[in-house]
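Only one protein chain is missing; all other protein chains are in place.
We just call them A and B in the order they show up, numbering each chain from 1.
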Amino acid sequence: MSLVTPNTSKIDRLAELTATHESSSGNSLWREAWGRLRRSKAGVIGAVVIAVFVVLAVVGPWFAPHNPAAQIWRDEVLINKGEFVGPRGENWFGLDHLGRDQFSRFLVGARQTLLVGVVSMLIGLVIGAIIGGVSGAAATLGGRNGKRFDTFVMRVTDIMLALPSLLLAVSIAAVLGQSLTTVMIAVGVVQIPIFARLLRGSMLAQGNKEYVLAARSLGIRKRRIVMTNILPNSLSPVIVQATLSLATAIIEAAALSYLGLGSPDQSAPEWGAMLTQAQRFFDNAPMMSVYPAVGIIITALGFTLLGEAMREALDPKLRG
Amino acid sequence: MRILKSRGARMATAAVAATLVVTACGSDRDKGGDEGKGKDTFVFGAPGDPSSLDPSLASDGETFRVTRQAFEALIEHEPGGTKMVGGLAEKWSSDATGKVWTFNLRKGVEFHDGDKFNAAAVCANYDHWYNLKGGYQSSAFSEYWQYMFGGFAKNEDPELPKSNYKSCTAKDENTAVIEVNEASANLPGAFSLAPFAIHSPKSLKEMDKQQATAEGDAITYPEYSQKPGILAGTGPYKLKSWNKGNKEITLEAFDGYWGDKAKVKNLVFRTIDTEDGRRQALQAGDIDGYDLVAPADVKTLEQAGFQVPTRDVFNLLYLGFTQEKNKALEKLEVRQAISHAINRESIVKTQLPEGGKVANQFMPDTVAGFSDKVTEYAFDTDKAKSLLKDAGESGLKLNFCYPTEVTRPYMPAPQDIFESVKSDLEKAGVKVNPKPMKWNPDYLDATKTGACDAYLLGWTGDFNDGFNFIGTWFAKYDKQWGFKNDKVFDAVNASSKVVDPAGRVDAYKAANEAIMEFIPGVPISHSPPSIAFGKNVNPPKVSPLTQENFAEVSFK
Partner (left out) sequence: MLRLVIRRLLQLIPTLLGLSVLLFLWLNRLPGGPASAILGERATEEKKAAINKLLGLDQPVYVQYWRFLKRMVQGDLGTSIQTGQPVWDEFTLRFPATVELSLMAILIAIVVGIPLGYLAARRRGGWLDITAVSVSLVGICIPVFFLALILKGIFAVKLGLLPSYGRLETGINATEVTGLAMLDGLLTGEFDATWDAFRHLILPSVTLASIPLVVIVRMTRASVLEVLGEDYVRTAESKGLEARVVRGRHVLRNALLPVVTAVGLLTGALLSGAVLTESVFSFEGIGKFLYDAIGGRDYPVLVGFIMLITIVFVLINLLVDLAYSIIDPRVRVN
């Protein structure tokens, strides 16, 4: 029993969603889910937003009209007099506070933002999945000691979840020094316990399914059951969480920037860093904040809508 | 379904209504907007908390801002200037050796607790600091004493230097004589420092009861320094309460003040640690003034009718090199090239508050000892490139540290300044590797221990003496700079030993010229830290030393 909550937690619940499905063959489950997803307005909106964002991030920087780091028009922007340069023919989004082309920065920022989101999500996913997978496998197969190991691991993740993730990220940044890599690691690490819990919960739920019991009674080796049945069937909530995590990662990266721990590389700013820089001048040049802010909000919303729609599509109980 | 709909709608209506009620009633309690008459409380937004009510235990400006209103030193600075004028001592003088300082004290001065101010009280204070024991001998507590006077009567740590303080004698009721072992450039400036403000003999007795012991592993401030009640000074305000949960210190006007009495009854310092937070609090009418205004906000505030008086500059921002860390920097041409590469005019013009100046040496021109004949390094990217080429360092790479999340009086937005410097250096072909760090302790640690090739740091003068600037950096080998150059060290040290004021000024000039020829770092700018006040406030004279006297404040 876990220390913190014996009840169905938010994460564990998500894990159970797919497990309620009786079918042992993943295919039909996925096909049905895909059908439901396509009919979901929220899912479609989310997917479209993400598609636009990804295209922007991949292709955009090649079309950036200016070097995003060059302070070409430095003397035109007088911070100390509150004089900023708004949109004009040459600079579609105007200039930033140091006389750099805001539109070019926005395009480059899209790529950096996507990069931060994806890499940190992958860090959380991979490490979390390994921890959760081992823990889940130990609980299903390992007998008494396995269960103990599982309890221990889950207790650690519980505490990690209880403590403010932002502080963990801040202290990671303090140890590693500031860089884009640090941001990715810091944001990724705080996702680890979520993924670990999720996969482990999902595997435990699968472990009690009839097909597993049946397979065991047929004398199939436990390890094989885990690898070929339990694990693949436990992955769908992880995929849902991965989508949601992309949104969280983008927001957390912005928070780190705000706390002064963002990436220092101004030749390739991510939107969170841009917003942090710009919000100081919100009274004089609100649009400078609006571009990155809207970018962050829309993108995060896109990932979340899609994630929620996927979760729902995969959850047969929520079928209409 | 219909029921539900209406219920949902009802809930929403209720929520909206509740918000309206709350906010509408809120405006009733508004503090009267522009109407200042009859207000008896002035609230000032400070960027940080004070650490102690006893200034001698502190070394930070936020503590001194508060304690200066309640405690006075022997020497003060003229309002709005850096000239030293009589404080609790009407006059002072030293003998020819610079070792014996005589103070003619002001008469008829009374402490907040009714004690009489006299020579014995002055000596009791100086002897109290000289005789600090145990934990108080840690530089966490007595930093300024150690900085100005070295060690103590009985040094408990063998590594502490011998004290330069010798004795204080009350020659008569109103004449105090302080003797030191050696003449020092820190005198008489030290007597004007906020940490050496005079407390009443009664409070000193209470303070002595609360000796910090060296036991345990904590730096615990004594209780008297955390709760008003014991400490009594002679200032126009007396300490009334310190609400730590609210981050709020309240002072009350002292009726028995010897000089011009405070015009507003209550003076409150509240900590709001973000720039935006302070600005918005002023705009919202929650506070009546605040310090360290972001340059970008100055115009906004002025246009909205707020007052942003300009301080004179008394600080310096510089780009420092650590020569040991990057051998290329040991070449004079390379340091010259970097000096030529930076467009300081543009940084001052676009980023610093109005009144900011380009720096050409390591002290502002208001300090005696500023030289007109230093080597100048004008902005010239091509010259920088050719100098680098001559030195064989065309591919120069610099690990450049800069602080995040901090505003210093000499550096309003470090990251912006860094970005501009970086962009200038890159134009001259220098590769800059940015190393952002949290100001304290990461950045300070890295720069002080010489872990960066280049960095941005600065200094605000404690008092008007050249040694307080150049002596801080160039009197001896320092890891931060990582060079040994006897010509520079000798010039700086020689200046501090001259007792005669005129001779000392000439020596400072010579030292400045030697420094700028060697160019151990690039002086960038002098920046006036901005301070803002509400529309209905008659602000105090603003001080280049950031020593505003809030007793001058009144409401229109």
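Just so it is clear, a residue touches a chain if its C-beta (ideal position, glycine included) is under 8 Å from a C-beta of that chain, and two chains touch if they have at least 3 such contacts.
The model shown is predicted, which means the values in this text are computed figures rather than measured ones.
J.: Which listed residue, B:Val66, B:Ala281 or B:Ala511, touches the chain dropped from view?
T.: B:Ala281
J.: Among the options B:Asp95, B:Glu330, B:Asp372 or B:Asp445, which residue touches the chain absent from this view?
T.: Residue touching the chain left out of view: B:Asp445.
J.: I'm checking contacts with the chain that's been left out. Which of A:Trp73, A:Phe149, A:Tyr211 or A:Tyr258 qualifies?
T.: Candidates A:Trp73, A:Phe149, A:Tyr211 or A:Tyr258; residue touching the omitted chain: A:Tyr258.
J.: Hey, which subunit B residues sit against the chain that's not shown?
T.: Contact residues on subunit B toward the absent chain are 1, 3-4, 8, 11-12, 15, 22-24, 26-27, 29-30, 33, 41, 43, 49, 51-52, 59-60, 135, 138-140, 143, 147, 157, 159, 214, 216-221, 226, 243-248, 250, 266, 268, 270-274, 276-277, 280-281, 283-286, 438, 440-442, 444-445, 448-449, 457, 459, 479.
J.: List every residue of subunit A that touches the chain not included in the displayed model.
T.: 3-10, 13, 40-42, 45, 155, 159, 161-167, 170-171, 174-175, 247-248, 251, 254-255, 258-259, 272, 275-276, 279, 282-283, 289, 293, 296-297, 300-301, 304-305, 308, 315, 317-318, 320
Criterion: only the chains that are shown with their structure count from here on.
J.: Enumerate the contact residues on subunit A facing subunit B in the complex.
T.: 69-71, 74-75, 77-83, 97-99, 174, 177-178, 259-261, 264-266, 277, 279-281, 283-284
J.: Across the complex, what residues on subunit B touch subunit A?
T.: Touch list, subunit B to subunit A: 275-276, 294-300, 346, 349-354, 356, 404-405, 413, 415-416, 419-420, 422-423, 434-438, 442.
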